[in-house]
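The complex appears here without one of its protein chains, the remainder shown in place.
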């Protein structure tokens, strides 16, 4: 199976929950566990929250683009993109506990790195940020699991 | 609140369930009942199925576009669009029980008309079909419902 | 969708679980027809107890099976539809063609 969904929405906090539910519902087409779907929802939540909070500085008029692609029954790619302020020092941004906002924990990228198999960040100050995440799921032996 | 989501996906049957879940999750931002969300999911299911079955004749390479817009806390607009074969006689297509496929019931448009407040169909043979649905929700007296 | 088919003498009992839309309609149609055509079945009971969603593609499978079993001089029954599924069944008028019961016991006892 090869399938994708591409969706866009404005940068309002209500849409964070919406975005992770949608990607979660889409991931359910794959042969993956509930726990794996929870992890997918978490990383989508982190990346979309970052676009709204950091990329658009909590302004509601930005546009967030999410694309989820199922490459075969085992691989899912997720792309989250904004046209916000961008990241000047990507290396620093990805360090555990680093945050440009003192009230935040700097855990977003750490979650993305830990729960996904690949993480790629493309960003330019003033141009926006593009996050690519990839996750391979183990082939499940359904008989053994039952 | 004014919010929208726009999403597109290929014309495969797996995405019918995905599309109605997503619009349902989005509608949950409105002050509406579970029963109203079920009705929204039904009409999305009908329109997206029509795009896949009739518009693209069950071929998986078509693209379906769905856009859901919340106009204020009470009004939701849903647009479903395909670039499929289109409808030659829209009036006939919308008649209850009419179907160009003898194995189907011709109930899709009837559901859309009955469960939504407005239904608009724009279509040209060879150009595709665009369905606009609108639903107003009553303002709920939360105290009274509790 | 999950499907459980069970033959009790000349009755075919079909228990459906999940959402009845175009994705599952074809599979459901095939599985039921295969049994209707090869086995001596005069009663078809569809249990919708665990069906959480139905649209016109799902209704189409039910009506199609009703036509088929009627042409074989058999009878069809619907069992256990939840309020939201029942609403759609009533809306389509299917309840005028096919008797609806609350649970499997209600049919077995008639």
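Order of writing sets the chain letters: A, B and C. Residues in each chain are counted from 1.
Definition applied: a residue touches a chain if its C-beta (ideal position, glycine included) is under 8 Å from a C-beta of that chain, and two chains touch if they have at least 3 such contacts.
Given the structure is predicted, the values throughout are model-derived calculations rather than measurements.
Shown chains touched by the undisplayed chain in the intact complex: A.
Set against the missing chain, the residues A:17, A:69 or A:130 yield one that touches it, A:17. For the chain left out of this panel, the touching residue among A:3, A:29, A:45 or A:83 is A:45.
Annotation: of A:65, A:107 or A:121, A:107 touches the absent chain (contact as defined above).
Against the chain not shown here, chain A presents residues 13-14, 16-17, 20, 35, 38, 41-42, 45-46, 49, 52-53, 103-105, 107-108, 111, 114.
Just so it is clear, only the chains that are shown with their structure count from here on.
When chain centres are taken as C-alpha averages, the shortest distance to the whole-protein C-alpha average belongs to B. With centres set at the average Cα position, the gap from chain A to chain C is 41 Å.
One finds 26 Å separating the Cα centroids of chain B and chain C. Residues of chain A in contact with at least two other chains: none. Shared interface positions of chain C, defined as residues touching 2 or more other chains, are absent.
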